[in-house]
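The other protein chains are all here in position, but one chain of the complex has been omitted.
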Amino acid sequence: MTIIETIEQLAAKLAGLPDWEDRYTEIIAMGKGLPLYPEEFRSDQFKVKGCQSQVWLHPRNEAGVLHFDADSDALIVKGLVALLMNVYSGRTPAEIVASNDDIAKELSLEQHLSPNRANGLASMIKQIRLYALAYSLLKP
Amino acid sequence: MTIIETIEQLAAKLAGLPDWEDRYTEIIAMGKGLPLYPEEFRSDQFKVKGCQSQVWLHPRNEAGVLHFDADSDALIVKGLVALLMNVYSGRTPAEIVASNDDIAKELSLEQHLSPNRANGLASMIKQIRLYALAYSLLKP
Amino acid sequence: MIYDLRSQFPILQRHVHGDKPLVYLDNAATTQKPKAVLDAIADFYVTSNANAHRGGHALGAEATALYESARGTIGRFLNAAPESVVFTHGATEALNLLATSIERTYGASLRGKSIVISEMEHHANIVPWQVLCERTGALLKVIRICDDGSLDMQHAQELIAHNCAVVSIAHMSNVLGTINDVETICTWAREHGAHSIVDGCQFVVHNQVSVDNIGCDAYVFGGHKVYGPFGIGVLYGRPEWLTVLEPYQAGGAMIDNVTFEKTTYAEPPLRFEAGTPNIEGAIGLGAAINWLSSIDRKTVADQETSVTEAMIDGLLQHDRVRVIGGDYARNGIISIVVDGIHANDLGTLMDEQGVAVRTGHHCAMPLMRRLGLQGTLRASVAAYNSIDDAHRFLDAFSRSCRMLG
Partner (left out) sequence: MIYDLRSQFPILQRHVHGDKPLVYLDNAATTQKPKAVLDAIADFYVTSNANAHRGGHALGAEATALYESARGTIGRFLNAAPESVVFTHGATEALNLLATSIERTYGASLRGKSIVISEMEHHANIVPWQVLCERTGALLKVIRICDDGSLDMQHAQELIAHNCAVVSIAHMSNVLGTINDVETICTWAREHGAHSIVDGCQFVVHNQVSVDNIGCDAYVFGGHKVYGPFGIGVLYGRPEWLTVLEPYQAGGAMIDNVTFEKTTYAEPPLRFEAGTPNIEGAIGLGAAINWLSSIDRKTVADQETSVTEAMIDGLLQHDRVRVIGGDYARNGIISIVVDGIHANDLGTLMDEQGVAVRTGHHCAMPLMRRLGLQGTLRASVAAYNSIDDAHRFLDAFSRSCRMLG
């Protein structure tokens, strides 16, 4: 699935949950499914700036494919992080760089979610795309 | 006539001129009747601060009675200066100090006159009363 | 007697997130504005809009009179002469003005002296002083707080007694609701020749103020937290001090005479109001203060206390809830943490239910660090909040906690 397709799938899933309570329950559940974040990367260096909660994001390059370890101390944000991992983890830097910034809007996430989360989302996406850009520019 | 009586007389005179044009013509005429201002006192030292036009005010003490030389480069202001001379020149410092600040309001001048003149008026009255106060405090 | 002021605040009829009636409990960030304020602003623009203090024509005189009448209103509100009231952009600008003017007035003599603030200050009452210290060699000293959220007054006394140039303290904390004994602090400052500044942003919303009784050299607050518009704030300065202080910004209105060689400045308060002032803002703030003076402040304060207490009582039913800052009168501000639940998660879910609260550090990061917290959930009450709001707050809170496990 392409990035766009993944986004569409996630958007459809959220749109199928018109009740805010179900929506957030689903997001929180997604967060709980996120793999454990490696403690050695829980440092300021890997914190995402511009989120109201603490968010850690650690990129790994596995044979030209980007993977991310990610975590947050807030449950809902962690759910959003998980959602983004669905979209971005396991992609090539080129794919990520080529995708556009407005995924949050396309996902209609902003209208499904309280605004401060959405703001954090933008910062996370920015950070993910920055890593992808750096990898594609500096690739060994 | 006391200060109050003089004010009342002037107020009545202005109130008798309900047309703005007559009122200003009268004021301008009063200005033209002001005695020549002595050139040796046309210096910054005798300028009244806070007027939008230039106003000079020079106090003289003649046997315990205050007289003022006064002038302005604007005709209407000069008329107002003349009006104030009617009220204040030839009074004892004590009389002036005892009178209140709000003569402009009492004269209903503020409502008969455009606002920037009225502002200058307040500055002139303040200056006259300051001189009176200084004389009564420092009298030889 | 209970005031029902809601009808004067049109925005309170709003629904958010679809069909959720708004419960606005973020009043410490900004209050809603009564119709009286909106009307004053509209009236001004529709009848008297002109530049103030630039003389000339009828509208200009009206605008000037309205602007100066607002200054008089603020003066009466603080029990101060109009000449001691400077209009600023906001509380933050008022504090920056003071820090910069103090730097320019006292300059090198500040080296080695101390600027005393406290651990519970808002960033606006921290960072300007850090900048001043960096530029002058003055030392920033910080009054500790006790575990109950009150100032350590013994520490305060020590710091003020030793080489202190300026002490600047919040009258009331925007996180804890603590009211500080600024009267005593200002007395100590006077005794030791230090200047005293009080940040009244939160206090004036709930309480009567007399700068004379407080004995401070300066008192600041912002318009938008006290039912007034944005973009306007107040700096009260003791007249004798204002006369001494160097101007802050430079431009129109604050000057006496300008030549390329030398410029002389107008007397206070205009000396500190460079450029075209926020005439509309001043008029709106005047209307807000008049509105506030038209209701019985004691009754409103009691009402706010009832609502606050109902909320605290309800919160304490949850055994994971910790109310931050001890057991004093809270003046409408409640900060809590919930064991095992992130405040932001709570805030998000409560917002989904129409309840607007604030979560985070509340522009008081050093206080958070002192308390060992990442942030709190803060609910803050204003004159228009009802017991019903308290109940809807508690319902939303419980439901959110359940969802977050």
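Lettered A, B and C in written order, each chain numbered from 1.
Everything below uses one rule, namely that a contact is a pair of C-beta atoms (placed from the backbone, for glycine too) under 8 Å apart; a residue touches a chain by one contact, two chains touch by 3 or more.
Everything numeric in this text was worked out from a predicted model, so none of it was measured.
Participant: One chain is left out of this view; which of C:I126, C:I289 or C:L371 touches it in the full complex?
Facilitator: If we include the chain that is not displayed, C:I126 is the one touching it.
Participant: For the chain that's not shown, point to the residue among C:G231, C:P269, C:G286 or C:G332 touching it.
Facilitator: Reading the full complex, the residue touching the unseen chain is C:G231.
Participant: Based on the whole complex, identify which of C:A65, C:A161 or C:V258 touches the chain you can't see.
Facilitator: Spelled out, the listed residue whose C-beta touches the missing chain is C:V258.
Participant: Hey, which chain C residues sit against the chain that's not shown?
Facilitator: Considering the whole complex, chain C reaches the absent chain at 10-11, 14, 16-17, 22, 24, 26, 29-30, 32-33, 37-38, 41-42, 45-51, 54-60, 89-93, 95-96, 100, 122-124, 126-128, 130-131, 140, 142, 222, 224, 229-232, 249-253, 255, 257-260, 263, 274-281, 347, 351, 355-360, 363, 365-366, 369.
Participant: Considering the whole complex, not just the chains shown, which residues of chain B touch the missing one?
Facilitator: These residues touch the chain not displayed: 20-21, 24-25, 28, 52-54, 73-77, 113-114, 116-117.
Convention: only the chains that are shown with their structure count from here on.
Participant: Measure off the straight-line distance from the CA centroid of chain B to the CA centroid of chain C, and report it in whole Å.
Facilitator: About 45 Å, centre to centre.
Participant: So, what's the distance in Å between the C-alpha centres of chain C and chain A?
Facilitator: Whole-Å distance between the two chain centres: 38.
Participant: Note the residues in chain C that touch 2 or more other chains, in rising order.
Facilitator: In chain C, no residue touches at least two other chains, as defined above.
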